[in-house]
Each structure stands twice: as C-alpha cells, then as structure tokens.
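Of the protein chains in this complex, all but one are displayed in their positions.
Right, chain A next:
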Amino acid sequence: MTLNPEVYEIAFRSIYITFTATLIASVISIPLALYLAFHDFRGKTSIVNLIHTLYALPTVLIGLLVFLMLSRQGPLGFLGLLFTPAGMIIGQVILVIPILVGLTYSAVTSLDPIVKDTIISLGADYMQFLVSILREVRFVIYAAIAMAFGRAISEVGAAIIIGGNIKGFTRILTTAISLETSMGNIELSMALGIILLFIALIVNFVMTSIRRGD
C-alpha cells in the first residue's frame, strides 16, 4: 500500500507545500515579532491580543477568504493562483503567521531584562542586539516552527477550498484522506494517515535533536 507511487507523490507534495509555507511564514513572522517586542505604539495591546486570538483561526475561513482573493473575480485573480499549490501555500502562510509571531513575541518579551541590559552593556549594535536576543529565545522559535509546521500540514479545510483537491496537482495527504474516506477506501485512508503522523513525528524529532545538540 505504502509502495504506491501516487502515495509518495501526495506525501511529498504535502511536505513541499507545508515546508515552503512554514519557511515563508517564519521569514515574515520573526522580524514582525521583534518589531512588536521592541516598539511601542498605540493599539499594540489590541494587536497582540488579536494575534493570540488568531491562533484558533478556523482553516475553512482562511480557505474562503483566500478563495475570494484568488478567484478570477477577486482582487488577486489576475495571478491565476486559485487551484494551484502556490495558492495553498498562501493559505498556510496566513494560517501559521499568528502562531509564529505570537510565540516569538511572548518569548522575547518574557526574557529577563537583565539579559537585554547585559547585551547592550557589552556594546552590541542594534543588529547584534537582535541576533543575541534571537539566540536567547531560539528554543522557543524552534518549537514554534515545529508547531506551525504541524498545524499547516494537518489542516484540510483551506487546502480543499483553495487547492480543489486536483489529482496529481493539489491533492495532499489531508485532502486525499478526506476523499478516500468518502469513497469508502478506508485502508488507503489509514495508510495516508499513518504517513501524515509519521511526518509530524519526524519534524518533532528533528526539532528535539536540534535542541539537544545545541
């Protein structure tokens, strides 16, 4: 069952889409979290609260909003990204940004002020300061990335609305499980489910190893 090449293809597509989305989301979120942590402005508390609320952003809602954006009649329709892996990546990026920003922000703001003072007193310039801060909170960031990856790879609502579950193109593990179950192919669904679980375990293992080896 697991030797079926189509299963590999679907699993690889899942990993590819979620890795890409997690990577893009990390690149956006970590600077954003640092900005939030070290700048004060009106409405900041509301934004932070909003971000925490969006941890629970329903995936189907993201699916619907991204669908409306990317549909030919939507504002970004000219890009032709509806029913493509790129569209699904956009959905997952939106899905995990709150988690990455929120967790990084919390970690940075809860650092002991002495750490910050020490870094500054050692004569660090602004970039060196930020890099040192990130180094202090790296474990939390690893964990946040692993969590973001887990949430993105396991979601099905947005993937099916944005991707359309096209065989050989936008079908990923979760949408395939959903389809195969509805078609009564329980064994195949189980096999796909085990692969999904396995991927989650590997990601967790890699992140734990990084932490240990550090």
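Simple rule for what comes next: a contact is a pair of C-beta atoms (placed from the backbone, for glycine too) under 8 Å apart; a residue touches a chain by one contact, two chains touch by 3 or more; residues count from 1.
By definition in this document, contacts and distances are computed from a predicted model.
Q: Looking only at the UniProt record of the hidden chain, which name from "2-oxoglutarate synthase subunit KorA", "Substrate-binding domain-containing protein", "NADH-dependent phenylglyoxylate dehydrogenase subunit gamma" or "Phosphate transport system permease protein" is the right one?
A: The missing chain's protein name, per its UniProt entry, is "Substrate-binding domain-containing protein".
Q: Thinking of the whole complex, not just what is shown, which of A:Gly43, A:Pro113 or A:Gly184 touches the missing chain?
A: A:Gly184
Q: Pick out the residues on chain A that sit against the missing chain.
A: Interface with the chain not displayed, on the chain A side: 5-6, 8-9, 12-13, 15-16, 19-20, 23-24, 71-73, 77, 80, 82-86, 89, 164-169, 181-184, 206, 209-210, 212-214.
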